[in-house]
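For chain A:
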Amino acid sequence: MILTIVMLGFLLLGAFAWYMEGISSRAPRWIALFAVIFAAGLFASFVLGSGTSFAELKPLVRVPWIPLFNIEYALAIDHLSIILLSLTFMLALICVLVSWQEIKEKAGFYYFNLLATFAGIIGVFTAVDLFLFFFFWEVMLLPMTAIIAIWGHENRHFAAIKFFIFTQVSSLLMLVAIILMAAAHYQQTGQLSFYYSDWLALDLPLEYARWLMLGFFIAFAVKLPSVPVHSWLPDAHTQAPTAGSVLLAGVLLKTGAYGLIRFVIFLFPEASQGFAPLAALLGVVSILYGAKMAFAQQDFKRLVAYSSISHMGFVMLALFSFNTTAYQGAVLTLVAHGLSSGALFSLAGIIYSRIHSRNLADMGGFWSSAPRMGGFTLAFAAAAFGLPGLANFIGEFMSLVGAYQVFPVAAVFAALGLIGSAVYGIVLFQSTFHGPPGDKVEDLSGRELVISGSLLGLLLLFGLFPNMILEYSSAAGEQLALLSQGVSNLTGVTYAH
Partner candidate 1 sequence: MTAIPLNHVLILACILFSIGFIGVIIRKNTLFILMSLEIMLNAVGVAFIGAGSVWQQADGQIMFILILSLAAAEVAIGLALLIRMQRRYQSLDIDKLSEMRG
Partner candidate 2 sequence: MPTEMAAAPLLSNVQFTNAMLLAISPQLIVAFGIVLSLLLIAWKRSRRMLQGLTSAIFIVALIASVPLLFNNEIPVTILLKVDGYGVFAFMLVCFSGLMVTLLSGQLLQRNTEAHDEYYLLLQLVILGGGVLVVSDHFASLFLGFELLSLALVGMVGFFREGKHAVETAFKYLILSATASSFMLLGIAFIYSQTGSLHFSLINTGVNGADQLGAELTNTFHALGMLLFFAGMAFKLSLVPFHFWTPDVYQGAPTPVTMLMATVSKVAMFTVLMKCLFSQGVFVQSHMMQLMALVAILSMVFGNVLALKQENLKRLLGYSSIAHMGYLLIVLLITSMQDINFAWQSALFYLSAYVLASLSIFMVLIFTTQEALLPGQSQQQAEDDTTIGSWQGLFWRKPMMAFLAILAVLSLAGIPLSMGFIAKFYLLTFASQAGLWWLIAALVVGSGIGLFYYLRIIFSLFAAPFSEQKAEQKVQQQAVSSDGTGQVQASGNWPWKGVLVTGFVFAGLVFGLYPDVLMQVISRLGELTEPLAVLDQTP
């Protein structure tokens, strides 16, 4: 129930912020800040105070919504959701903070949209009725699109439309798959159901499951995104306002990965295992292509956007390796990438606020005037290219170690991505902070220090003590490995664990 309150709270406080806009131009951001902190606190107290184990999906609420189709309002959380929800809250805070000075026009409506997006994301991470999941999946798009389209940069409408159409078209396929799944449940049990746990019990013919899996997979692959359906992302990231980019890269991409884990791999273990080689290939191609494209970019945010594609390639590869280590690595990569790319986008916003350009050619030599900013940029770029000690390294390393057990060749090619990431990471850092000093830029302000510092702190924390996250993903990882073992017993294909 608490999550429902959080979502409603976000919406109501968002509306309140919107209303308050007319009264005080400063009120909306304080309301938003309060909303996020309050919600995070509520969530934390709930999770920590509940005293129950979340190793298995724990239902929170289940009430009928559309009885005719047996659609329910059902929420549940497990460790994966908790990890991703925590990431969401963290980045929500960052989003509010980076918007602090940036958004001056229509701030009330802006914070309403921001909070509505958070609400939608929370819904996605907790819904266990697939219709509800789809509902949230779409609902989180709307305010996000509004954020891009209203407060974005010069080419915002194009980017917003592209973003929306990509996700919408792919998710219609998912909707068809959801409907067919529910119908399959009807045929097997005589009752329509969209409930996740009910679906887990279904026994589908492999041929049929393959098609359904594909429907889900395409939707999530677009969101992840994976080559060749990635191209909405560079545009959307580039054109979005800073908080939009942070949210997109930090959390929205993770919904794709979340979907892959929960609704592709666990729902269709057999089918997705058959599909795994192709998915791994897509992952590897994403890694290399993303790295190469990132290197080619002249636009700070575009570069980071392509780097996200590259990093999500690791996640794809790892998830479809059906291996405990790889799974843990993938989950950690999700968190780490959320933090590091969020940080890089924040920095892009901070630099943009100084020089009003995202073009790397307009930058250079900032170190002399803004050493702190330089230090943080370096640290986050280092996180992006997987410097050990930061969380990204553990994530990628475990992903690759795990993937290597199953797809050695793919993992070797994926490892080449480490070189590619170093290339673009270094280029990014050097073309902003190295070189002859140009215009003087102001160094980080106190608020910006808090943003960067907290993100770096978390990256270091999870880099040095990754067990804080890993221990929560080990159970699911082992389940995954067991699942694939079960399948390989059936199919005769053996996988190393």
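The set was built so that all candidates are chains of the complex that A comes from, given by their letters.
Before moving on, here are some points about what is shown:
Assume a residue touches a chain if its C-beta (ideal position, glycine included) is under 8 Å from a C-beta of that chain, and two chains touch if they have at least 3 such contacts; residues count from 1.
What you are looking at is a predicted structure, and each value in this text was computed from that prediction instead of being measured.
What touches chain A in this complex, out of the candidates 1 or 2, is 2.
Taken together, the chain A residues at the contact with candidate 2 in this complex read 65-69, 106, 131, 134-135, 138-139, 142, 145-146, 149-150, 157, 160-161, 164-165, 168-169, 172-173, 175-176, 179-180, 183, 186-187, 192.
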